[in-house]
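Of the protein chains in this complex, one is absent; all others appear in place.
Up next, chain A:
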Amino acid sequence: MDFLRPQTWAEALAAKAETPEAAPIQGGTDMMVELNFDLRRPAALLDLNRVAELTSWSAEEDGRLRVGAGVPYARLITELGDRLPGLAQAARTVGSPQIRNRGTVGGNLGAASPAGDSHPPLLAGDAVIEVESAARGVRMIPAAGFYLGVKRSALAADELIRAFWMSPASGPQYFSKVGTRNAMVIAVCSFAVALHPGERRVGTGIGSAAPTPRRAAAAEEFLAAELDWDAPLDPAVLRRFGELAAEAASPIDDVRGTAGYRRHAIGVMARRTLTWAWNDFRAGQLGRRAG
């Protein structure tokens, strides 16, 4: 096994082009488990820790945030929690403080596990993943097209994840997760919503209840058509939203939960997160009117 130590992004891309079988390692919180338990022996580890630009984020001219793939969850929470609240909520449920000091959205994306906590808010918030190869340059992949199968993504063998792009929240965002412990818990299933009041649209993301993280497309379309943005939440609309979200899941039975339970829980979390977000949105609306 080799240990590759690029100092710059260009060196990292060159190393990945030369050794496509090299496994990128950022925080290491996922990869090291596999190494410690002899589950994986990559030809080489490509340590991205020294590529300083991966650990910074910036507000871009088009208003979106560009967040380096190596920004750890702990910094995402403290530095971007106000602008990316759904993702920050999800980040707060990742592992333990020790894990959040190391783990990154880039690593979560690279692993592409259906249970990765960052995926549902990335989907709900229309994130775009910036990947790059030495040969073909930059590709911008919308989150909805990034996940291809269980632990499979659109990332090519010679590509590395450089950053993700996401607009600061234009409305309330919520993330909810079912797990069996308060920390260190892999999601039995999870759900995210993001209200986009300007477009009168609600984004969704389902985690750990299908081969890939995915949106609840029919549920989103239903809300776009039926939600009255100037009224309290109609219970019938809320109920139907939950049903459609549950139908969008295609879970499996496994050690963490049954398919039936997961489908049910997705419906419950969809109703809950939308209710929380809607209450916040209405409070803001009424507050503005009163002020």
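Everything that follows uses one rule, which is that a residue touches a chain if its C-beta (ideal position, glycine included) is under 8 Å from a C-beta of that chain, and two chains touch if they have at least 3 such contacts; residues count from 1.
Everything below uses one rule, namely that contacts and distances are computed from a predicted model.
Asks: Among "FAD-linked oxidase C-terminal domain-containing protein", "Amino acid/amide ABC transporter membrane protein 2 (HAAT family)", "Multisubunit sodium/proton antiporter MrpD subunit" or "Carbon-monoxide dehydrogenase small subunit", go ahead and choose the protein name stored in UniProt for the chain not displayed.
Replies: The record for the missing subunit names the protein "Carbon-monoxide dehydrogenase small subunit".
Asks: Looking at A:74, A:87 or A:233, which residue reaches the missing chain?
Replies: For the chain that is not drawn, the touching residue is A:74.
Asks: Give the residue, chosen from A:19, A:49, A:250 or A:275, that touches the chain omitted from the document.
Replies: Looking across A:19, A:49, A:250 or A:275, the contact with the absent chain belongs to A:49.
Asks: Which of A:1, A:217 or A:283 touches the chain that is not shown?
Replies: Touching the chain that is not displayed is residue A:1.
Asks: Under the stated touch rule, tell me which residues of chain A contact the chain that is not displayed.
Replies: 1-3, 5, 25, 27-29, 31-33, 35-37, 41, 44-45, 47, 49, 74, 95-99, 101-102, 182-184
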